[in-house]
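Notes for the one structure printed next.
A protein chain is absent from this complex, but the other protein chains hold their places.
And then chain A:
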């Protein structure tokens, strides 16, 4: 049975439909991520789960128990806030011990669990310091220890990495994954960063305008986005407007205006004449300068218009005959070379039929 069941939950603020008929089922021990642009309703949904706000419609069930009417302090759900929300007048130890004191635990139990919790986040030597004396990363870890110490059934994390610099963010992302595995508590993580979502999650729900656009494992969401929004929001992708020509067991035949025919894997649903988009990731594209093109199911001729050197990879912008520009990504596997292709060089770009997906409008 699912640990947390969200059933047709909606929440409206005046004109804004912040959460719109959302249903989700989150399993025990899962690292679940809500991702979406700011204002998509992910934080509102988190606040409904924590109990700071109540839904206008729908139900929330934790372990099969209805959460409506249960105040935040009575829910076995703890939150790591974006601002960390540490109590400034308490030391690290007092902050972390707070949930245990509120739960009325004995002094002995508090001191042994406090020690354990501080060691878990490598802050044993900071116990007597105040939050203002700590760095951003350390404060973040105090917030984590404090939210975990009373072993909640569910840990909510509201953009916990947003206030950290890029390098630290990467490091703490890694720590977060290890921590979740170690404590085995279900994490519901909210972020606007698709990279973070892909990196940490078992499953991701992509949200937009208060609705869930797609739920799935990271690789599923990345490789098989269900619509244009998901395709565009998660990673970078080439989107070509197309019309469906035919669909049979041979494949899906699409027509891109000015380019020609594109062949894709057969799918059930689309009928000839339908308008949609063909989506293919930059790293799925092959750039061919000379030789045989027949191996590639789809290929077009064009010129290198620009390139973006990113260190590990270089993104080439290839302008095709119809002024359509495709991004193709090549790994810089040879040291010292920033690019293999010069601006203006004639190239062919192609991909196999299973490299991209057709998205209905």
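Points worth noting:
Assume a contact is a pair of C-beta atoms (placed from the backbone, for glycine too) under 8 Å apart; a residue touches a chain by one contact, two chains touch by 3 or more; residues count from 1.
Operating definition for what follows: contacts and distances are computed from a predicted model.
The protein name that UniProt records for the chain not on display, among "Formate hydrogenlyase subunit 4", "Inner membrane ABC transporter permease protein YdcV", "Cysteine desulfurase" or "DEAD/DEAH box helicase", is "Inner membrane ABC transporter permease protein YdcV". In the complete assembly, the contact with the undisplayed chain comes from A:85, out of A:85, A:177 or A:246. Between the chain not shown and the residues A:48, A:134, A:147 or A:355, the one that touches is A:147.
Residue in contact with the omitted chain (choice from A:24, A:50 or A:357): A:50. Those residues of chain A that touch the chain absent from the view are 50-52, 71-73, 77-79, 81-83, 85-89, 98-99, 102-103, 146-147, 150.
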